[in-house]
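Heads up, one of the protein chains got dropped from this complex, but the rest are sitting where they should.
Up next is chain A:
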Amino acid sequence: MNLFNNKNMRNFNKIFAIAVLSVITFSCVEDDDFSIPETAPQDVQIEGTFITLNALYSGMVQDDYITTFDSTSDAYTVGYVVSSDEGGNFFEELLVQDSPENPTRGARVSIDASPLFTKYNVGRKVYIKLAGLSVTTNTEPEFDNFGNIQNSGLLGMNIGKGTTVGRIDQIGAFQEENVFVRADEVATIVYNELEFTDLTAANIYTAVKLADVQFDRRQLDLTFAGEASDSFDGDRTLISCSSNATGLFQTSTFADFKSLNIPDGRGFINAVVATDFFGENYTLSVNTPDNIVLTDSNRCDPSFLECTTPGAGGSTVVFDVDFDTTVTNQSDLDAQGFVNENVSGGSERYEFGSFSNNSYLSVNAFGQSDDPMIAWLVLPGMDLDATTDEALEFDIQANFDAGGLLEVFISNNFTGDVTTTTWSQLDASIPAGPANGFASSFSSVPAINISCVDGTDVRIAFKYTASDPQGTTTRYHIDNISVTGN
């Protein structure tokens, strides 16, 4: 027999009531809506002994370039963050300076933590507790035979772990909370203008503004660090339009913007100063590419002679010297019409050198006191009217390359005095060389088109500018100079 309909309905109502009641009182699970938690750092008071970054630095120098803090030490220092790993250009390191504007010292903290920009953003004031940490230089200090420090200009301060002078190990990932304490202050970092030539050790790991700079015209078709030849970092050359000095612009091959093409304009860059891996040069790096403002299209490139007529050289040899046969010594130079002189008050000029049965001319400002040393080598007069399509070629070997300058000029109006002649500069791609030794061989410089120069007494000159006192010398070897045409 079936249940009667109204009994059914009564049951149903009962059930429904029970069901609704139970579901309401039934334990709920967490629902989907989470509100944003409060995560901003609160104001903190740090107990302990405060050491400024400057005091930390001088203490480090006095401690023979490494200070190790005991694990019970209550010492701490304070810095304002200037680096960011948001763009991938800095990794597992935090660069800080002692004040948001007019900093006097910077430091680099090496820590196995990533990302850092999500907590220690640029401008944030950070307390760095030094217990158990070491403070040492970024590279080994070099001394002369008398124990005098030689490379103090390149010694920056690294904070981390370790016991070896000039080498810092990373602070372990899990020590982060024991080392860094964020303040709630986020200051605006002020980038003060600085020239490449004014960089000192006090600028290392600080923020600077490079005013009126541009990238080297020969690198404009490169990316920041995306070339196949870039390993670890892409090094590019910045040129200051006011001083003509150069700076080393470095971008990591892990940067998010490494594949961008180098901007071809002129302007300013807000950068962070550091040193390269061997501690031999200052480097300039940016956190993100919006810190590079090179929007002025009027570059300050020297004006070069650009011939529009074809000039790829030819089978007629207008001039040729290899320094092995007809010209082998200074008296040959004099006899054949070369001019070889130092115009900076010194005595050093182009000299003959030889290696492996090959002779060449060598010029070097090393050990010279003239600042800068300027030496000219002017080739004998050539007749360029009898031929067309002329091109100039020569081989260069750049050694101990620390920033010396070799330029090539041409004139059809040589007065006999290099300083009074009106020279036109040729766009010669002088190769760079190793900073600490000889290049492995000569490189042929790409042929330079000189076909538009007329005259029967055309002079080509090499001008060497370098300074030993400034540390910007290069030892250039020149060989196999030839002018050919049709």
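Rule of thumb we're sticking to: a residue touches a chain if its C-beta (ideal position, glycine included) is under 8 Å from a C-beta of that chain, and two chains touch if they have at least 3 such contacts; residues count from 1.
In this section, contacts and distances are computed from a predicted model.
*Asks:* Select, from "DNA helicase", "Carbohydrate ABC transporter permease", "CDGSH iron-sulfur domain-containing protein" or "Carboxypeptidase-like protein", the UniProt-recorded name of the complex's unshown chain.
*Replies:* Spelling it out: the chain absent from the display is recorded in UniProt as "Carboxypeptidase-like protein".
*Asks:* For the chain that's not shown, point to the residue among A:226, A:314, A:380 or A:431 touching it.
*Replies:* With A:226, A:314, A:380 or A:431 as choices, the missing chain is touched by A:226.
*Asks:* Using the definition of touch stated at the top, determine which of A:193, A:290 or A:306 touches the missing chain.
*Replies:* The one listed residue touching the chain not shown is A:290.
*Asks:* Out of A:153, A:263, A:381 or A:431, which is the one that touches the chain we can't see?
*Replies:* Of these options, the touching residue for the absent chain is A:263.
*Asks:* Spell out the interface residues on chain A facing the chain that's missing from view.
*Replies:* 1-3, 5, 8, 11-12, 15, 18-19, 22-23, 26-30, 32, 34-37, 39-40, 86-88, 112, 114-115, 117-119, 121, 161, 169, 172-175, 226, 256-257, 259-261, 263-265, 288-290, 292
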